[in-house]
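A single protein chain has been omitted; all remaining protein chains appear in their positions.
Chain naming follows the written order as A, B and C, and within any one chain the residues start at number 1.
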Amino acid sequence: MNEASPTLRAWVYWWLERPDRNADGPRLLEIALIALISLNVGAVILETVGPVYARWQFAFDLFERVSLLVFTAEYLARLWVAPENPEVQSRRKWASSPLAIVDLLAILPAVLGMLFPLDLRILRTLRMLRLLKLTRYSPALGMLLAVFEEEAGAFLAGFFILVLMLIFASSGAWLAEHEAQPEAFGSIPAAMWWAVATLTTVGYGDVTPVTVAGKIFGAIITIVGIGMAALPAGIIASGLNDQLHRRRASLEAQFRLALEDGA
Amino acid sequence: MNEASPTLRAWVYWWLERPDRNADGPRLLEIALIALISLNVGAVILETVGPVYARWQFAFDLFERVSLLVFTAEYLARLWVAPENPEVQSRRKWASSPLAIVDLLAILPAVLGMLFPLDLRILRTLRMLRLLKLTRYSPALGMLLAVFEEEAGAFLAGFFILVLMLIFASSGAWLAEHEAQPEAFGSIPAAMWWAVATLTTVGYGDVTPVTVAGKIFGAIITIVGIGMAALPAGIIASGLNDQLHRRRASLEAQFRLALEDGA
Amino acid sequence: MNEASPTLRAWVYWWLERPDRNADGPRLLEIALIALISLNVGAVILETVGPVYARWQFAFDLFERVSLLVFTAEYLARLWVAPENPEVQSRRKWASSPLAIVDLLAILPAVLGMLFPLDLRILRTLRMLRLLKLTRYSPALGMLLAVFEEEAGAFLAGFFILVLMLIFASSGAWLAEHEAQPEAFGSIPAAMWWAVATLTTVGYGDVTPVTVAGKIFGAIITIVGIGMAALPAGIIASGLNDQLHRRRASLEAQFRLALEDGA
Partner (left out) sequence: MNEASPTLRAWVYWWLERPDRNADGPRLLEIALIALISLNVGAVILETVGPVYARWQFAFDLFERVSLLVFTAEYLARLWVAPENPEVQSRRKWASSPLAIVDLLAILPAVLGMLFPLDLRILRTLRMLRLLKLTRYSPALGMLLAVFEEEAGAFLAGFFILVLMLIFASSGAWLAEHEAQPEAFGSIPAAMWWAVATLTTVGYGDVTPVTVAGKIFGAIITIVGIGMAALPAGIIASGLNDQLHRRRASLEAQFRLALEDGA
């Protein structure tokens, strides 16, 4: 593979990695790949519906084999053309990049499943990892990752407070309720299911305190705790909002510069 | 209709489209139309209450016929006077504007229901579309549409992340629970009902994980996911807030200009 | 009463309305009145607990009579001293102010209950209106009222959108579910209970869609709707936050001015 003609490699690079954002052919190829990923996700979803899978099993299996072939070819091709990219250069560096690891995760479970006997249901669910291949094409996911990186400190602080609240809430609920409801509040880990549902305000209601002490503790912890529990969520949301407005502002600034250059 | 005297047409235009915002007559007509729309919505709501409809069927049916007549006359009149409006000019252009389409949707189902045998319940529910006629008179709805347009990019990004979270949450819940609860978690689409109720924090509790693996996965996905799921909602809310303050600021600026002109 | 010596009236005014914020006596009287209101609320709460009321009925009834006497005396005294207040002057003007109406509401039901035979439970609940007497002493409630006034436009817009969402959600749920669940979704008003619980994300789960169409509609309306439904709440919260920061800033500005004056 290493001896391939540089012209062919440059041509594959031009098609796969879209260095020229205005070329029509590579854009169509990108759209086709996005469609294939989406269809794969749709197929995994539909395969879990018993009657649908029973009826179309052959088509589903064929589609999975074709998809696996395409994704494997894509991975090998991207690996092969990596040296063409001036920002990557070495194949090893490309293979250890997050996008390359996602590409590998999209084919590895199915390849391993051919070599070793693995549980089919877990294999099927792991095919859902192909969803992550969309990160390459989605600015939204890229932004989310940037927000996580930038607000990591705030996020960790919020998360730490949430864990403290969860431990505190489940300890108190266990103390108040473990005699009245040994099934649902028999241990602190068991009581944590109630604490998560309550502090996130999901509130399924499958498990609720029944003793007077448990209800009073539950009411206080709910009022105090939901503010704390909303912190990590609020930090991500406000960070993403900031990011979006900054990107828009920088796009507008570029656009204005371009206009002034043209004038 | 095209040969109607321009004077009559201008007079109808003056009454219907309120070019002169200070005239009292057209304002009363507008209030009457808003009242008629509200009464229509109220009638549809009350008709679904069995005993009420049985008792007052004749009145409800008469009111519907009169309303249909008024709304049809209104649509035809607006179509007829469209050329009077300097911003619209051609009737075709008016007929393809969003407000005109809403006006058409308010009468079309009932008209079609007279010509073809249609399910009466669906027809009744489609009369709810008359609610949208209020958009013409409501700055709030207009603002909401403006927000959707302006924040479309952010909104799509948030929505894309929400869909990914839903697919991921329902896949994991299906894997963990489909053996213990084949009814509620038998397929990924079925598990999505749980995922929507959880990630939006509605939490009905009609379907909850019961296995230890399902509860651990559910707790983690809830804590991680509710922040993501709140993104589209947060984007609309903050966008509408921005819009409201900008409008108020622009109104105040106009007011100040008017004061300075007067001075 | 009109002929009372102006010296006595000025003295009562000085005690009741606290024109001199630094005097100790009137401050203690104010604290006593706040305590009496709080005890009244506590008494109404405890009276509804059967065994507690049965055991202490005499004490509760005595306390209610004393409280009624004090509140009536307070009302009459405030009415009498109104002309002393340079901002109010006439008694009629004071009697039609919001604070005076709240004071009247705190005694009127009990006085009427003595003259006419009224349902005792409703009378007891109406005593809860005495809570509103705390508005006089609470800057928090005053601020909330100011926020409502200032953001009235935004608030109405948000509320209008919420009502539209509720009508739309309950119509769709009624159409999808009224055959499968004639009890819970038998009419649009009945379906509104589900719509309120869902769009506010409370999600009791006492009523949930069971048909496939109902679940799909419910999932979509939940994702789209919770953002809209949170608008009025978000507008109040952000308005109150603004108000709090503005008040703090104005207090700091006053403080700085005072410092500069002293320098």
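The rule is simple: a contact is a pair of C-beta atoms (placed from the backbone, for glycine too) under 8 Å apart; a residue touches a chain by one contact, two chains touch by 3 or more.
Computed from a predicted model, the values in this text were never measured in an experiment.
Put simply, the hidden chain is in touch with A, B, C once you look at the whole complex. The residue touching the chain not shown here, chosen from A:Leu62, A:Leu99 or A:Leu164, is A:Leu164. When you scan C:Thr48, C:Ser97 or C:Ser250 for touch with the missing chain, the hit is C:Thr48. Remark: the omitted chain is touched by one listed residue; of A:Pro26, A:Gly113 or A:Gly172 this is A:Gly172. Annotation: of A:Ala10, A:Ala35, A:Val111 or A:Leu156, A:Leu156 touches the absent chain (contact as defined above). Where subunit B meets the omitted chain, the residues involved are 201-205. By the touch rule set out above, subunit A reaches the unshown chain at residues 153-154, 156-158, 160-161, 164, 167-168, 171-172, 174-175, 178, 186-189, 197-198, 201-205, 208, 215, 218-219, 222-223, 226-228, 230-231, 234-235, 238.
Listed by residue number, the positions of subunit C touching the unshown chain are 41, 44-45, 48-50, 121-122, 125, 128, 131, 134, 138-141, 143-144, 162, 192-193, 196-197, 200-206, 232-237, 240-241, 244, 248.
Note that only the chains that are shown with their structure count from here on.
Shared residue numbers account for under half of those found at the interface formed by subunit A and subunit B, and the copies are therefore classed as meeting with different residues. Between the CA-based centres of subunit A and subunit B the separation comes to 32 Å, rounded to the whole angstrom. Centres computed as Cα averages put subunit A at a distance of 45 Å from subunit C. Subunit A has residues 201-205 in contact with two or more other chains.
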